[in-house]
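Reading through the structure tokens given below for one structure.
All protein chains of the complex are present and in place, except for one that has been dropped.
Let's look at chain A:
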Amino acid sequence: MEKLQKNLSPIPVKTWNWLGVNSAVLEADIPAITDYSKQPITKGSEKGVTITDIRLNRDTIKFMEKKMDVGASEAMRDFVKKNQNSGYFIEIEEGEKIGTPIILQYDLDEENPTLVDDHFILAHEKSEVNIIINYTSSCTKNGFHSGVTKVFAKRGAVVHLIKVQMLADQDTHVDTISAITDEKGQVDFTLIELGALQTITGCRTQLVGKNSTGTIHSLYFGDQNRKIDINYVQTHQARESLSSIEARGVLLDHSQKVFKGTLDFIKGSSGSKGKEEEYTVLLSPTVRNRSTPLMLCGEDAVEGQHAVSTGKMDENKLFYLMSRGLSEVEAKKLIIEAEFQPILEKVPVIELRDTISMYLRRRLNHV
């Protein structure tokens, strides 16, 4: 077990050890994995979509999986495969544009305190789909989630995947997404990390087909003693591929965050463009905020840029709102909500968006 907890979610190129960003360590012990007995699929029986137990499809996905990044670590990948207690193979037929989002709702509770989920999303040529996976918890102590989601967008396919994590304050969350895109394929991820005591999450997209696109919109919120480790990698392996990472977050109390974002231009990815931005607002003097925006480049005909900005809340905005009669707390809440809004709007289901907003407001009460 100890081996499992170390060297998680490494950055593609190591730097000085004293900065503590090369990899993450899972602090809580991994509990014995018990059954997850609830039915997570709340919506999804549309025409053009097949959702089956992943264990029935191991042979189909074996070949595709081989090409994919291992995610958090090889040990964790093997752990998920071995201990998986939920997981689906979601297949979208060629040319099918699925209007209604497919929703998987996982809720940890006293009977189901552990979840190890393993999913594979296969979008055939020119199909399009919205998938939402939402993790919540009413566990009173130490809920545990570890999971892997693999996405394969074939030629011209578009996959929008929205993951929302609102686990309970003592829970652990280790999650990885690995994606591959064929020519003109597109994967668009909205990743919202709000709960859990420790979060170790990663998303690695391999842009294998030319003119393919990978985007990540990320939102995180740290308060109390939360620890968040985020590791996104966009690998440009083909010509004229596009990628972007946009992350926004707020940290307060004693929370700690490590954000690692990599744009990797492999030789041969000429004409590709990548962009990465991270904005963090710090609201307490005791937070720790680490950012590691890497750019790796083996091809000259590319454009890559990244920008990181960290600081306090804009005092002019705060002053303006307070001059309009809002209390300081109200004004701060409003500014944070406004900061998060562009990413929350990516959630295609209004009810879920409202749930997230309510959850955030409740958490912001002590700002």
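Heads up, the rule we're going with is that contacts are C-beta pairs under 8 Å (C-beta built on N, C-alpha and C of every residue); 3 or more make two chains touch, one makes a residue touch a chain; residues count from 1.
Following the convention adopted for this analysis, contacts and distances are computed from a predicted model.
Enquirer: Of the candidate names "FeS assembly protein SufB", "ABC transporter related protein", "Cytochrome c, mono-and diheme variants" or "PQQ-binding-like beta-propeller repeat protein", which one corresponds to the UniProt protein name of the undepicted chain?
Expert: "FeS assembly protein SufB"
Enquirer: Tell me which residue among A:V25, A:I51, A:M295 or A:M322 touches the hidden chain in the full complex.
Expert: A:M295
Enquirer: Of the residues listed, A:T42, A:S284, A:S327 or A:Q341, which one is in contact with the missing chain?
Expert: Only one listed residue reaches the unshown chain, and that is A:S284.
Enquirer: Across the whole complex, list the residues on chain A that are touched by the chain not included here.
Expert: 13-17, 19, 21-22, 265, 267, 270, 282-312
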